[in-house]
Every structure is written in structure tokens, then in C-alpha cells.
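Removed from the display is one protein chain of the complex; every other protein chain stays in position.
Here is chain A:
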């Protein structure tokens, strides 16, 4: 098949949709890292948890309730994790944090298997998003467009909050220099707590949104973890700009790589990551210079 306009439109939309899903995941992780210097490998497991919550809620109360409540549920789990583990691990080195959250992956993975079993669950998108929408002569699934819109909406909202509100200014101050921010009278501990919970909630939202698209399996958190980490390392830790740039780069390289260069597609993204780390060892748009 010769690539024509509809091919490019289709693949661009696919790339955008993947990018937005990754953005929802990576933005929470990157801000948590930027602010708290905390490496949370269990972020992917929280995403899987969001998908499971959504699957259960959707079968009882419908899709929209699930989309609203699943992120809240994951945020509550995040609160418990923060109180029980994360707070105590804040002062340890990155190595200990990587390991504790690696252990947490094992625990959460098996807990989801115990509660929901090994079989894949599926949820159907609501009727209003079930059809296709015609864009430049391409019939594109409405649900995927909804993901793109949601991702862009969240990006816009976060950009506004970070640049225009007081709490946004406090977060930026905390990322820049948390000791100094604390000296200026900002309650940094409370800030950490809020950001961590919102980050977990966004991971849960990503899981809930992804659930109708992919099947819900215990391994989905582990599968998404590496792409998310690649996104934040390419983009640079701690910045919103880095998260969106990294997500778009990953989404487009992965999608177009898979259709244009099928043989090397999967290696391409890792080669890109290695190249970025070589040329700019702290990523493209790090929060700190």
C-alpha cells in the first residue's frame, strides 16, 4: 500500500492517542520525581489498579462513574502508600527507593491477581463514544479521539495550574529548591503529599481510560512502566514540558516506526533514549538547568 493522506492522518491520530495515554502516566511520575526526588517504579502498578477499579465499577455503575471514581480510588491507595512507605523512604538514596517500589510492584501485581484473578477483563466504551468519527476522510474510533481530547485537556489544565495559581507557584518553587521553599514558609511536606496523590490519581485515570482500549490484565502495569520511564527520561525529569515532549516523541517514533520500519521499530525507541542520554544526559527539558 502506498502511503496517502488517509494513512498519514490515521497514523498521526494513533500516535497522538498513544502519546496522550503516556502523558497522563508520565506527568504524575515526573512531577513526583522533580519535587520529591523520589523514584516510584510502582507507578505502572497504580495504573493497572486504576484499570481494575474501572472495570469493576463500570460493570456496576456504568462507564462515566468508573472514569470518575477509579482515579479517586487510586489516589486513596496512593495516600495509604505515602503514609505507610513513601514518607519513610524519602531520605534514602535512589537505590533503596527503586528497590522498595520494585517490591511494591510484586505486591500490587499479586494483589490484583488475588482479587480479580488471572483472566483478562474487558469494558465496553459508552454508546456515545462507540462509533467512528470522520476526519479528513478517515473513520476514526470516537473513543480514541476522546482519549486525545482528555489528554490535551489535562495538559492544558495542568499548564494553567502550574503557571497561574498559587499552588502551581509553590510546586515550581519546591521543584527548584525545596529547602529554600520551606524557608519561605511553604509547607513542603503537605505539598509533597498533594502532588503524590494527584500523580497517583492521574495514573489511575490513565488506567481507567486505557481499560476499554486494551484488555485489563495483571501484567499491564509492568508493560507500561518502561515506556513511561523512557518518556520522562527523554523529556527530562520534573517538568511538564518534558513530559508532553517525551510523550509525543515516544508516541510518534513508536507508531510510525512500527508501520514504516517494522524490523527495527522496537529497537528504535531504545536507541533514541541512549542517544538522548549521550547528548543531553539529563533529558531534553529538565526542570533544573
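Assume a contact is a pair of C-beta atoms (placed from the backbone, for glycine too) under 8 Å apart; a residue touches a chain by one contact, two chains touch by 3 or more; residues count from 1.
Keep this in mind: contacts and distances are computed from a predicted model.
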item: Omitted chain (choose from "Quaternary amine transport ATP-binding protein", "Metal-dependent hydrolase", "Succinate dehydrogenase" or "Amino acid/amide ABC transporter membrane protein 2 (HAAT family)") - UniProt protein name; value: "Amino acid/amide ABC transporter membrane protein 2 (HAAT family)"
item: Omitted-chain contact residue, chosen from A:85, A:120, A:214 or A:284; value: A:85
item: Per the touch definition above, residue among A:77, A:109, A:148 or A:195 touching the missing chain; value: A:109
item: Chain A residues touching the omitted chain (full complex); value: 33, 37, 39, 85, 88-89, 91-96, 98-100, 102-107, 109-111, 113-114, 222, 226, 229-230, 233, 237, 263-264, 266-267, 270-271, 273-274, 277-278, 281-282
